[in-house]
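One protein chain omitted, others in place.
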Amino acid sequence: MRTGQTHLFNPGPARVPAQGPRLATVAQGDLMPGLVRDLRPVFGTTEAEMLFQPGTATAAWETATSNTLSPGDKVLVACHGQFSTLWGDLAAMLGLDPVVVHAPWGAAAPVDQIDRLLGADVQGEIKAVFVTHCETSTGVVSDLAAVRRALDSSFHEALLFVDGSSSIGSMPFAMDAWGVDIAVTGSRKGMMMPAGLALLAVGPRALDAAMTARMRRAYHDFNDMRAPGAVPADLLSGLRVALDRLHAEGLHAVHTRHRRLAEGLRRGVEALGLSLVAEWRTTCSDTVTAVRVPEGVDAREVLRIAEDDYNAAFGAGLGPLAGKAFRIGHLGDINEGMVLTALSLAELALMRAGARVVPGAGVGAAQAWFASGIPSRVLAAE
Amino acid sequence: MRTGQTHLFNPGPARVPAQGPRLATVAQGDLMPGLVRDLRPVFGTTEAEMLFQPGTATAAWETATSNTLSPGDKVLVACHGQFSTLWGDLAAMLGLDPVVVHAPWGAAAPVDQIDRLLGADVQGEIKAVFVTHCETSTGVVSDLAAVRRALDSSFHEALLFVDGSSSIGSMPFAMDAWGVDIAVTGSRKGMMMPAGLALLAVGPRALDAAMTARMRRAYHDFNDMRAPGAVPADLLSGLRVALDRLHAEGLHAVHTRHRRLAEGLRRGVEALGLSLVAEWRTTCSDTVTAVRVPEGVDAREVLRIAEDDYNAAFGAGLGPLAGKAFRIGHLGDINEGMVLTALSLAELALMRAGARVVPGAGVGAAQAWFASGIPSRVLAAE
Amino acid sequence: MRTGQTHLFNPGPARVPAQGPRLATVAQGDLMPGLVRDLRPVFGTTEAEMLFQPGTATAAWETATSNTLSPGDKVLVACHGQFSTLWGDLAAMLGLDPVVVHAPWGAAAPVDQIDRLLGADVQGEIKAVFVTHCETSTGVVSDLAAVRRALDSSFHEALLFVDGSSSIGSMPFAMDAWGVDIAVTGSRKGMMMPAGLALLAVGPRALDAAMTARMRRAYHDFNDMRAPGAVPADLLSGLRVALDRLHAEGLHAVHTRHRRLAEGLRRGVEALGLSLVAEWRTTCSDTVTAVRVPEGVDAREVLRIAEDDYNAAFGAGLGPLAGKAFRIGHLGDINEGMVLTALSLAELALMRAGARVVPGAGVGAAQAWFASGIPSRVLAAE
Partner (left out) sequence: MRTGQTHLFNPGPARVPAQGPRLATVAQGDLMPGLVRDLRPVFGTTEAEMLFQPGTATAAWETATSNTLSPGDKVLVACHGQFSTLWGDLAAMLGLDPVVVHAPWGAAAPVDQIDRLLGADVQGEIKAVFVTHCETSTGVVSDLAAVRRALDSSFHEALLFVDGSSSIGSMPFAMDAWGVDIAVTGSRKGMMMPAGLALLAVGPRALDAAMTARMRRAYHDFNDMRAPGAVPADLLSGLRVALDRLHAEGLHAVHTRHRRLAEGLRRGVEALGLSLVAEWRTTCSDTVTAVRVPEGVDAREVLRIAEDDYNAAFGAGLGPLAGKAFRIGHLGDINEGMVLTALSLAELALMRAGARVVPGAGVGAAQAWFASGIPSRVLAAE
């Protein structure tokens, strides 16, 4: 029997505020204008069309792709983790011709390779570039401004599509400034809602491309999504609550909070003598951290102990990281105490799984960092 | 400001039990076998594969279609309301060749026409027949056993696909006995969950067809849905609660309760001198009832008064019924008092909108019906 | 097994808003000033001290009494129902000398008798007058202004203590204007909270009396209640939510809503050919209505059918009304639909219990009343 609070640190779902989304009561047709107005700053856009779809971020991927491209179109896909790889697979399944640029799991999207391929594509055969902003499987953030510079310096007209699943809402996202043409995310990460609603921001160039795209689609058709009543009212009502929450704290405060808390967590991990999967500190995500376990320890055992014995959920290492790493989600409605809880439970489970860590060392390093700066509650009040 | 309980009688969402679905806590990988075991009797099948997809029933429509058919395939679609028509549209959007058999809104699927067309299709060009079990826009139930007989009497091999959105869970559904090859529904009708999860039951002939189908798909791919973790744990956890609720009452009791309550509602509507949209009493749905308003009354005004003044939501008349009818949903966690509430608020809003109804007449007729039979609570206890 | 919504019309607890009181999180020492500020207008006072006590209104009765009176003091108690009688009993148990003036169950407090006894008490032996504003057992409201006039016209200095359990918050209450010295209520009626918190407003004359009162007390001591932390934070936090709710709608709108809804209910009851327990329409409560069942019908059977068969709770007839009447509570977060539900379920249960009522007659009369006036939602918006 489980006793006590369930400690959720798997990076799939964000921490949902206790007074979080509720079911709508009566259909609220006039929710839409306010949702669009308040959602655009979260995506960093002033003019992109906001579309909503019942489903996961993967549904939004297919929507973005199938409304703007045509069968056989070449798309450049940066693959450096589980989710960016899945996006490439999806492109192939839909009949596109993906050109994949690989980087190691732990690296960011390889901008230099992207730059070279775009420069070489003098015929403009590449119709879109797919970049995953935050790779949830590795905790690595890619440099979208640099991808935009690569596109611009080649005078390349390919659309830029971004999966912002574990970044939008929790980390700065500047759709307009970065020239992102479509950005997608799901409800249960930075938006702090239950699963079930995908969000898309579609810029003017993507809307233009949708005029001539010839890919079959039905559930994913932009026009159908625009119909009144296309999105169940309870999902929209949940989004209303989530946006109120984000703007009450202030987007800047939300982003700063995530950055400060993530830095505490990283210092804790390093103080335990563990390595991050992310190759560089500058590309670390502020929402999810993938941690390598020491040689001789099975990360699956760490997870099993955490769940079975301590009612705590961390994320598994995926793909090549299975058994070698585990992941800590730290996005949404979190604070210092929750990061310290994550570290203390990770330490305990690591000890039990045979890792030689100094008990309390990770927590101590995070405490030292937290003690030296502005608490996240105070940030929000400013 | 709204005061008091919101009276929800729009047929989109079912009444969700107060102690309803919750967010999952820790991922529960072993939920799946129990869900499949308990969901199959709800669909009336012992062997169909059960698949789950984040999204609405429309997502499940696309999934059913795109995994089993190939571009250009002929499909026979019975259109006799808003949702059956949308299914035909979807088939066309996906590149199939829909052969539409129309029936008036208010009629059931025209089995005689289906029978004739299948008999004439000696080449077997029709690959699938699409039937909507309960047309939510008209409150009409079609005779699936008769459609199966039409297929069998022609020795026709077309697959039989059924949208069971507002029937499965609330009315008897016999997938195996009726030879249904794929049945789909969404979470927020008979399953009494919030929106966001689509359910599919896929029979062996449809699984065979999936081996050779050549339609592009990605989000809707059967195989991807089978991957562990493909469905967010909170949606599955909600389904667990819903199935426990259904089986605690007993499927037979659930069906009988819906039938008795619906009969009371219909008697009330008729006592008010109003007509049902459904042409025949024998084809009336036990989950949703579409009611024609008298000449000279605008059904939209009835809905507006109900919502603005009495915090009550009924469903709008759709398509050709806009302004001419309104709909009352009565599925899910309902009882006698809720049917009486629906009738009494409908009466009040109709009076206010100018209809000449005898105040209390509808409620009185329903009371007389309820007083003469077994209360739904007692049914459940048996 | 119960299915569907539980229809709660027992007058004990009010309807609690769905988004109602929650547990406090961290102790909130500074809640108190705001609570006092927002609670005073609910009691109709600008200067009374507001005190809070974990417990029921009965606890507050003992508190009011034991802090201001001394053993052997004469108190005049108007008894005309279950709860006013209990107050007299409590006075005797605490060692006071109650002088009881009786009126029939269904009558208001007998002001003429009170007037006469006060006039005859030339020695001023009566130290306090106890009046129950709304007798929850009969649904009768007493005229507090007239009691005050009786006191004033005799130049009598007795304190005036009022039980406002089922009136304060739902009906106009003018503590200062009526010269009430202590008014008490509990959390679960007009305040729309769960049970567990008693509220007292103590005027200046009662505070003076507390200086010299010589009754033993401990749990009920005014001073102990004033200590910081004396009231558990979760109870205060619930009160904060309740007051926000009341003031958002507006006290005048709340009162008008209760009056209009109660009038609809009374018209419905009378249209069924049933009698109210209240002797006069002018003394009917707007929060609870006691209804006599016809000869030959057992009110207990009506309640049993409502609960066992229809998942509905009405209040039992108490004392001499046991078996002869049942009670309908209609206070708190209610609206037209809920009154119609109460009537339609009462009709159904009455029919089943053998009463000869015209089905739908009560609902029809209430509908006619509601259709002719301003809906309660619109009142609140003004």
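Going by the order they are written in, the chains are A, B and C; count residues from 1 in each one.
Please note the rule applied: contacts are C-beta pairs under 8 Å (C-beta built on N, C-alpha and C of every residue); 3 or more make two chains touch, one makes a residue touch a chain.
This structure is a prediction, so every number in the text was calculated from the model and none was measured.
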Study note, to complete from the structure: For the chain not shown, touching visible partners are A, C
Check your understanding: Quick one: which of C:Glu49, C:Glu62 or C:Asp286 touches the chain that's been left out?
Key -> C:Glu62
Exercise for review: Touching the absent chain in the whole complex: find that residue among C:Asp38, C:Asp97, C:Asp143 or C:Asp221.
Suggested key: C:Asp221
Review point. When the complex is taken as a whole, what residues of subunit A touch the one chain not shown?
Key: 1-5, 7, 15, 18, 248-249, 253, 257, 308-312, 333-338, 340-341, 343-345, 347-348, 351-352, 358-365, 367-368, 370-371, 375-378, 380-381
Review point. On subunit C, what residues meet the omitted chain?
Key: 2, 6, 8, 10, 12-13, 16, 23, 25-27, 53-56, 58-59, 61-62, 71, 89-90, 93-95, 188, 194-197, 216-221, 232-235, 307, 311-313
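Operating definition for what follows: only the chains that are shown with their structure count from here on.
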Check your understanding: Roughly how many whole angstrom separate the Cα centroids of subunit B and subunit C?
Key -> 46
Check your understanding: In whole angstrom, what separates the CA-based centres of subunit A and subunit C?
Key -> 54
Check your understanding: Cα centroid separation between subunit A and subunit B, in whole Å?
Key -> 35
Exercise for review: Can you tell me which residues of subunit A touch two or more of the remaining chains?
Suggested key: none
